[in-house]
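Before any comments, here is the structure.
Of the protein chains in this complex, all but one are displayed in their positions.
For clarity, chains are labelled A, B and C in written order, and residue numbers in each chain start from 1.
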Amino acid sequence: MISFANDYSEGAHTRVLELMMKSNLEQNAGYGLDAHSSRAKQYIRRHLEREDVEIHFIPAGTQTNLLVISSFLRPHQCVIAADTGHVNVHETGAIEATGHKVLTIAGKDGKLTPELIKQLLEEHTDEHMVQPKMVYLSDSTELGTIYNKTELSAIRKCCQDHDLLLFLDGARLGSALTCKKNDLSLKDLPELVDVFYIGGTKNGALLGEALVIVKEELKEDFRYLIKQRGAMMAKGFVLGMQFEALFEDKLFFELAAHANNMAEKIADAFERLGYPFYGPWCSNQIFPILPNSLIKRLAKDFIFQTQAKVDDSHTAVRFVTSWATAESNVDALITALRAEE
Amino acid sequence: MISFANDYSEGAHTRVLELMMKSNLEQNAGYGLDAHSSRAKQYIRRHLEREDVEIHFIPAGTQTNLLVISSFLRPHQCVIAADTGHVNVHETGAIEATGHKVLTIAGKDGKLTPELIKQLLEEHTDEHMVQPKMVYLSDSTELGTIYNKTELSAIRKCCQDHDLLLFLDGARLGSALTCKKNDLSLKDLPELVDVFYIGGTKNGALLGEALVIVKEELKEDFRYLIKQRGAMMAKGFVLGMQFEALFEDKLFFELAAHANNMAEKIADAFERLGYPFYGPWCSNQIFPILPNSLIKRLAKDFIFQTQAKVDDSHTAVRFVTSWATAESNVDALITALRAEE
Amino acid sequence: MISFANDYSEGAHTRVLELMMKSNLEQNAGYGLDAHSSRAKQYIRRHLEREDVEIHFIPAGTQTNLLVISSFLRPHQCVIAADTGHVNVHETGAIEATGHKVLTIAGKDGKLTPELIKQLLEEHTDEHMVQPKMVYLSDSTELGTIYNKTELSAIRKCCQDHDLLLFLDGARLGSALTCKKNDLSLKDLPELVDVFYIGGTKNGALLGEALVIVKEELKEDFRYLIKQRGAMMAKGFVLGMQFEALFEDKLFFELAAHANNMAEKIADAFERLGYPFYGPWCSNQIFPILPNSLIKRLAKDFIFQTQAKVDDSHTAVRFVTSWATAESNVDALITALRAEE
Partner (left out) sequence: MISFANDYSEGAHTRVLELMMKSNLEQNAGYGLDAHSSRAKQYIRRHLEREDVEIHFIPAGTQTNLLVISSFLRPHQCVIAADTGHVNVHETGAIEATGHKVLTIAGKDGKLTPELIKQLLEEHTDEHMVQPKMVYLSDSTELGTIYNKTELSAIRKCCQDHDLLLFLDGARLGSALTCKKNDLSLKDLPELVDVFYIGGTKNGALLGEALVIVKEELKEDFRYLIKQRGAMMAKGFVLGMQFEALFEDKLFFELAAHANNMAEKIADAFERLGYPFYGPWCSNQIFPILPNSLIKRLAKDFIFQTQAKVDDSHTAVRFVTSWATAESNVDALITALRAEE
């Protein structure tokens, strides 16, 4: 079986593993106060061209989301998200478990817009309702779409106008920033959002998300909050090493670009065969709409997920590529597809 | 500088790393539903001689503690702990952040007894006070002491008599089970406690604690709770591999025994030089009481932590060894000590 | 100004006040363990024709909702509600503040149906999503509509089939049970739901909701939970007296019937004048759709709330009557309406 089920099936890129092997018996300080974490932060700051941001490495994405949202909101405040947002659908109520409502509205291809945000603001005007105080975006989104610079800037302005914090979930930020339609660069982000993270787990690391806190007022005491939510690893240097290897030069971007290239090749094949898509495809997740009969046959040799029933005989499915996707696997899929014609 | 600061300064044992390297490009199922995790659970069940226990791998200790306590208590119920308990002192209020009080009483050398537990039960009798429902122990304790079989059995009986759940934090269980004074074996634990964990982070793993749920009623839906608290790693197989390597044979116990041997050598040296100890020493943490002047001189070459001020000129300090402690480092410390005479 | 803004503008019915005056200097036991509370519970059980239900008096509605939902769900479980549900919209995230998601779906005239509930169940199937475990209904609903016996029985069956708890918010239960379209009686409720409450605040009491726990497994330790959420009044006898007066005979139902009669008179007037309604009217809240110009004129003499913009020149507004609504005020409104023609 060849899996296109997700982008976290394999371990870590060789250069990450090599660094871990080489440094294995060093005696490092605990809890992220080690030299590897320091270097990794330095490398990321260099890519961001910002010395003033605060960076923390968090083991996993849901943990990062719940940590950010619960740390920066007062009890009566809520976070706005698209209905498809990971924090709304796929975190088993992790945000609510910290005490905060996720206030949702139907997104456009998984994305929020200033108009959608304003609609929720207009509906939430007094103390009998939660107070919207943060906007949650993901880039790329759960539907594989991305925000361009114009869109993100417009949301930024809307947030500033209404005193809302802007938080960008970058679990798949590498793929977003390296896909062809993208016009954002990593260093644009600190200008546009208050807090975001750069996903390592889905782009070459064993584990880890690099949380970047831009807004000054949000920095205070953040290590307390990491510890309290159980997200401070004793061997924090393991996290540091992941990002040290990924950001020492451009490895992070190269890996993401590979994932996108593999996805594009698959998407092209589906497109050429005339299959429609569930939404505009772009990054390392593609969602073709296939006849159920074809899905059944493909499922014998390939692993992929079902996204949504489209009609009685068609279903949108999800193919995901990653830094580790072998081109031979992509070719095998395409061959199988063509054989169906 | 040579560090005796803790037991999580180095990476992982070679056999863990080798397994990770070898398996790196396999395509594994996500979220802990992979073959490595399955094998690791099978190995641990074999060591426990119990097929019916449920095992989950959790990235870190505080996370495991908060997950266990918050999953098994109703909102008005609390957990009893010694005042020195990790959940009381060193988790930044992580337990309270999930809504539960940690009800404490001064322990004896870091340990609870049935008498201490009963004292708290007698004080908490109606609905104006929290309802004690769980007992939290650590073995070894935060003071390096251990529970023997008689002590643990007595607590077990007390918990059964009063309908209390018994939870054992085994972040340093390897060291406890392999130290000379110990008369418990790993397979005794499912007979004596309702839920416990086997610490990997401090005994040869990069990260990870193996949570063992014994009591049938506690097993339901636990994966939901792991996910909700942000403790379900996308690459759960990384956790699985740690325990696969440690428990395929006896590696876990060999590593812990090494740590204990190194600690014993250090303790012997302090003892021979006439220094008293803060409490009875036993496992891989020892707490000699030293003149402040000596502490100052040792601190030039060795890293260790301060535990408690004893009097104006003496302080209890903590030396910790681990699976990775080089005997040459221990010898260097002993040499330095003798040179002080 | 005459207010039709809500059903909690006035104090308490004379018979409630008289009982309070008469009993004022008695020495009562604290925290609801007094003779008035006992009698009130006995009276309510008599109306319910059920001796086995557990009854608690809670000061307010949001408090009752958060208490019920947080007491009976495990951390990963959520409550299903119509999108218009009070717990979703008008409680400032009170439910989420206790850690639980309110999972919503667009209701029909403010009501849930088995089909809507099943749709959410089908979408929530694994541990990456919250687990639906309770259904929240209100009767009458936030849109003034009611459940008939067939509808409620169907929801009951759906809940039983899917192991869901059924909770009915009866803040306006009196009005629901006494309106003309209703075919449920108070004593039907213990057969049909697991837990519900009978609203006193909006039907003749100074404050207080009578929470009725039917399902045996939900009764344990509930007084602990009341205390923990700050809902246990030291002078619990004040709450007891409210329900003692309302349920000693049929006062509760007579007051609600009056409110409905007054609402009906208003609704008839709007209907006769040809104004449409925002939804089918029934109980003590009616929602006519009026020209904005008329709203503006009426607002000079009458207080009422805006519900929703319908089009650029029309708005749905809310008129609410209560046990205390003077018929002369209703007549004044009708006169004003007719003068507009």
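Basically, a contact is a pair of C-beta atoms (placed from the backbone, for glycine too) under 8 Å apart; a residue touches a chain by one contact, two chains touch by 3 or more.
Predicted model, so just to flag it, every value in this text is computed and none were measured.
J.: Quick one: which of A:90, A:227 or A:265 touches the chain that's been left out?
T.: The single option touching the absent chain is A:227.
J.: From the listed residues A:37, A:70, A:140 or A:203, report the one that touches the chain absent from this view.
T.: A:70
J.: For the chain not shown, which residue from C:40, C:80 or C:97 touches it across the whole complex?
T.: Counting the whole complex, the residue in contact with the absent chain is C:97.
J.: Would you write out the residues of subunit B that touch the absent chain, in ascending order?
T.: Touch with the absent chain occurs at residues 75-76, 78, 89-93, 96-102, 127-131.
J.: Residue by residue, what part of subunit C touches the chain that was omitted?
T.: Per the touch rule, subunit C residues meeting the hidden chain are 1-3, 5-6, 8-12, 14, 17, 20-21, 23-30, 59-67, 91-94, 97, 201-202, 206-207, 224, 227-235, 237-238, 303, 324.
J.: Which residue numbers on subunit A touch the omitted chain?
T.: That gives, for subunit A, the contact residues 31, 70-71, 74-76, 98-99, 127-128, 131, 221, 223-228, 232.
Everything below uses one rule, namely that only the chains that are shown with their structure count from here on.
J.: Taking each chain's centre as the mean of its C-alpha atoms, which one ends up farthest from the centre of subunit C?
T.: B
J.: Using mean CA coordinates as chain centres, what's the subunit A-subunit B distance in Å?
T.: Spacing between the chain centres: roughly 33 Å.
J.: Just the number, please: Cα centre separation of subunit B and subunit C in whole Å.
T.: The computed centroid separation for subunit B versus subunit C comes out at 50 Å.
J.: What residues in subunit C touch two or more of the other chains?
T.: 75-76, 98-99, 127-128, 131
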